[in-house]
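A short write-up of the structure that comes next.
Only one protein chain is missing from this complex, and each of the others stays in its spot.
Let's look at chain A:
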Amino acid sequence: MGKAFSKPEVMTDNYTHYCPGCTHGIVHRLVAEAIDELGIRENTVGIAPVGCAVMIYNYFDCDFQEAAHGRAPAMATGIKRVRPDMMVFTYQGDGDLASIGMGEIIHAANRGEKITVIFINNAIYGMTGGQMAPTTMPGQRATTAPAGRDTAQTGMPIRMANLMSEIVTPGYVTRQAVLKPQMVNKCKKAIKKAFQYQMDNTCFSFVEVISTCPTNWGMTPIDALKWAEETLLPYYELGDYKTPEDA
């Protein structure tokens, strides 16, 4: 009898370092399944960010490069331009991509780099210990916003998928979540589609994933999922924001 379900070939046997209830593990798994199903492992290079996912290369058995804070899209550009036959993806958090790396992501998208960006939005800085991110919600507490985010001082949370969809150059921009099984399934389809667009040399692709950070939110994993659904999803609306067919 054949196996109905098994670990993706591109994933290693290592235990991940993520906190209990963190959804990075789910997204890793979805990326791994997409790589396996598309049969691209031997031709793929991932870019690890700075932040919680910096050691993503410990969990994937394919080539990886580690970027500095925010620079993953520039590094991916360098690889893709000199090796257009390779599949290049970045995996970045919200501090990395929406704060320090805002310039790099916007310009990589605007150039239409044929890369795939997986963007984890959990509305806080994780690795550095719960400081305010550009995506932190109004009133949400963070170690650098102990009374809650004051939008009069810090502006409103940045909606990256919305912003990215304003770029005229063709691209695939979607916002997904991994808070419930049906959302996970949809997210999987989006990630696979994002890689497919790259395989077909169609366009830049960007998948924002609404995720949780129970540790820095100070919640149980269950409460974190509930809070994300009630607080983040109304502001960070899910769905496709742009497809190359729109252009």
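Keep in mind that, in the parts below, a contact is a pair of C-beta atoms (placed from the backbone, for glycine too) under 8 Å apart; a residue touches a chain by one contact, two chains touch by 3 or more; residues count from 1.
Throughout what follows, contacts and distances are computed from a predicted model.
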| item | value |
| --- | --- |
| Among "AAA family ATPase", "3-methyl-2-oxobutanoate dehydrogenase subunit VorB", "Heme exporter protein B" or "NADPH-dependent glutamate synthase, homotetrameric", UniProt-listed name of the chain not shown | "3-methyl-2-oxobutanoate dehydrogenase subunit VorB" |
| Candidates A:Asn43, A:Asn162 or A:Thr231 - the one touching the absent chain | A:Asn43 |
| Option from A:Asp36, A:Glu66 or A:Glu229 whose C-beta touches the chain left out | A:Glu66 |
| Contact residue for the chain not shown (choose from A:Val54, A:Ala145, A:Val178 or A:Ala224) | A:Val54 |
| Residue touching the undisplayed chain, where the options are A:Gly25, A:Gly103, A:Gly218 or A:Gly239 | A:Gly103 |
| Where the missing chain touches chain A, by residue | 41-45, 47-48, 54-55, 57, 60-68, 71-72, 74-83, 86, 103-104, 107 |
